[in-house]
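What you see is the complex with one protein chain gone and the rest in place.
Going in written order, the chains are labelled A, B and C, and every chain counts its residues from 1.
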Amino acid sequence: MELLLLKNIDVKILLTVLGIVAVLAVAFAVLIVATSKICAVKTDEKTEKIKEQLSGANCGGCGYAGCADFAKALAEGKADISGCAPTSPENKKIIAEILGVPFSSEEEKIAVVHCQGGDNAKEKFKYVGNEGCGEEIDFMGGKKLCPHGCIGSGSCEKNCIYNAVKVTDGVAKVDTARCTACGVCVKTCPKNIIELIPKSAKVYIACSTTCRGKDVMNACSVGCIGCGLCVKNCPTLAITMENNLPKIDYSKCIACHNCVLKCPRKCIKTL
Amino acid sequence: MKNDYKKIAFDGAIKNNPTLKLVLGTCPTLALTTAAMNGIYMGLAVTFVLICSNVLVSLLRKAIPKEVRIPAFVLIIATFVTIVRLILDYFLPDLNDIMGLYLPLIVVNCIILARAESFASKNGILPSALDGLANGVGFMIALTLMGAFREVLGRGEIFGFKVWNFTLDFFGTSAGAFFTYALFIALFSLIYGAIADRKKDKAFSPVLKEPNGEAE
Amino acid sequence: MRKLFNNIWFKCISVLLAVIICSGGLIAVLSDVLYVSPEVRTKRALIKIYGEEKSYSVVIDTDSTDDAVNSPIEYEKGKIDKIYIIDKENETDGEYDFVFKSTGYEGYKSGNVTLWVKVSVNGGNRRISKVILENYTKQTLMSKLGNGYYDTFLTDVTDGYFTADKDGEGVKNVVTGATKSATAGVNAVNCVIAYLEG
Partner (left out) sequence: MAQFLAIIVSAVFINNFVVVQFLGICPFLGVSKDFKSALGMGIAVTFVMTITCLITYPIYTYILVPLKIEFMEIIVFIFIIASIVQMIEMVLKKFSPALYNAMGIYLPLITTNCAVLGVAELVIDQTQMASILGVATMNLGYAVLYGLFAGLGFTLAIVIMSGLREKVARLPINKHLKGFPIAMIVACFIAMAFYVF
């Protein structure tokens, strides 16, 4: 490799090539910076800092199009940090400091499906058509005889990016290990029977029908008939009966599992 | 820091396989999977260029202002491909005869710019190099498998050796390429979905979500 | 001065220019250091054809400096850059080899294909005995021209020319997946035949 004098290649071509590309580069650099000046989107760095703390899953549980929009809403004070469940509590503390908002470390939550019907719930007709719970309930309230129960077409499963909801033998079931309580399934379920309950909860009501006992017996073999045994047997009176359906007040519940044992229809299940 | 590398390698090659999961670089994939050997050569070429361009991009990531990053990345990748061709031509002429066909295609390959844009411009040099290697290998495996599949069914050969003389020239056409590609993506999602379920992998969802949702 | 350096205009332009000048310089240096001279390319081609180095005498060589030999033979669809006569050890007269380097035009996107063509002459009979690819410009589907394509040329040099269109009824039809690139290759070989036919 003798001392290099660029003798093998034609220097003139090299210079013209470099010249052209350089001129192009300068021209386009100027054009690009000009457009960047014209279209300067002023994202104040507060929103950027908040966006870094958020989980970035873009799940939409907070009701905004994605983490970027939620961060902007947070910065403008229009949204509250509790709206985003997937972000870990420490990140929420940091965001609260950025916003200068007092941060009450509120309870961790988990999603749960208030229905266990599925195959043991009778069907009015056999539905063949476009998939998705939303479409199915447009047609006479869905194929199940029970008007409140889960129809098992899996819209929640389709929209859960954490793969935490699965339709097993006709009814949606939440996999507690994977659920980050982002709340997307709560919004997508057209029957509104998925609810976020405190993670520390040990039991939940696996039914959401408010029909009277006789109709329930006819529609579903595992539906709650509103007998009230759970209310009577709860030592801390944590369960109250509203409109033929028991409701658990988790602040009083001491997880004694009395209600689970006493329920004749096995509607109260453990987490 | 160590398992972080393992995660990058695993992510790049298998979990977020550029061809089968993020579905990037479809032009070379459809065009070149007519033969398995193409897959191997293209895979090698892409892996090499991907590693080097990722390293260079992550080296300069702080210097390149955000406004002109795409033209700068494209220049780096194009320069690299030219340098690789010069080196091959001088030192390994016979390899250059074979690879010479694929090198110009690489400048137009989406994977390299995608990795440079979404990974290398945000991480350090070593992770970027590893990510380049992982994605390159993932790309090569996917292309070779598809190439073999189409070659066996389309021309009854594998790597050029006669297997049987049953030929379906549907697989030689572009419609066949689309069909094979669809088949392999579904297969990948099926196999990996099963592995993920057993391993209780939280983030993997069998239904393919928008790639940018996960690639970030 | 400080303000100039982190002014966005200056930063963008300077970075792009820096990248271009560095990469341009690097390519220039490398293409000079790793320069493959025409002689080396010819040596490589001969090794590929004969399997070992061969000495040759020049009839036409566009890369050589003396003017008697360096003008190529132009044809309408191609040109011949080099013609060599390979020196034979056992000098049996009337039997020697030509090696042509010819370029065919009208390839894919009007690029061209350069081939090495070996013609072995034995008394009156002239036969194309080897065709290999040298290089090409703008042919993206070259991978489709397998060895089969180059072997179809290995015929006697009679008056017939090759054609490369599907329904052309020409003497020897050479059709492959990449018809455009095939046309350029065929043009290159036709130039050799045109030269031999005189």
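Convention: a residue touches a chain if its C-beta (ideal position, glycine included) is under 8 Å from a C-beta of that chain, and two chains touch if they have at least 3 such contacts.
Everything numeric here is computed off the predicted structure, so don't read it as measured data.
Counting contacts over the entire complex, the absent chain touches A, B, C. Across the entire complex, the residue among B:Leu59, B:Ile98 or B:Ala114 in touch with the chain not shown is B:Ala114.
Although one chain is not drawn, the whole complex shows that of A:Ile13, A:Leu237 or A:Leu261 it is A:Ile13 that touches it.
The chain that is not drawn here is touched, among residues B:Leu59, B:Ile98 or B:Ile185, by B:Ile185.
Residues 23-27, 30-31, 67-71, 73-75, 78, 82, 104, 107-110, 112-114, 117-118, 173-176, 178-179, 181-183, 185-186, 189-190, 193, 206-208, 210-212, 215 of subunit B touch the missing chain (whole complex, contact as defined above). Taking the whole complex into account, subunit C touches the unshown chain at residues 106, 109-110, 137. On the side of subunit A, the interface with the absent chain consists of residues 13, 16-17, 20-21, 24-25, 28, 31-32, 35-36, 38-41, 65-66, 68, 130-132, 135, using the contact rule stated above.
Everything that follows uses one rule, which is that only the chains that are shown with their structure count from here on.
Shown here, the protein chains touch in all possible pairs.
A comparison of the A-C and A-B interfaces places the larger number of contacting C-beta pairs at A-C. When chain centres are taken as C-alpha averages, the shortest distance to the whole-protein C-alpha average belongs to B. One inter-chain figure worth recording: subunit A and subunit B are separated by 33 Å, centre to centre, where each centre is the mean of the chain's CA atoms. If you average the CA atoms of subunit A and of subunit C, the two centres end up 63 Å from each other.
Annotation for subunit A: residues touching 2 or more other chains are 25, 28-29, 32-33, 36. Contact of a single residue of subunit C with at least two other chains is seen at positions 8, 12, 16, 20, 31, 35.
Listing the residues of subunit A that touch subunit C in their complex gives 1, 4, 6-9, 14, 17-18, 21-22, 25-26, 28-30, 32-33, 36.
Every residue of subunit C that touches subunit A in the complex is listed here, in rising order: 8-9, 12-13, 16-17, 20-21, 24, 28-29, 31-33, 35, 37. Per the touch definition, subunit A reaches subunit B in the complex via residues 25, 28-29, 32-33, 36, 56-58, 158, 160-163, 177-178.
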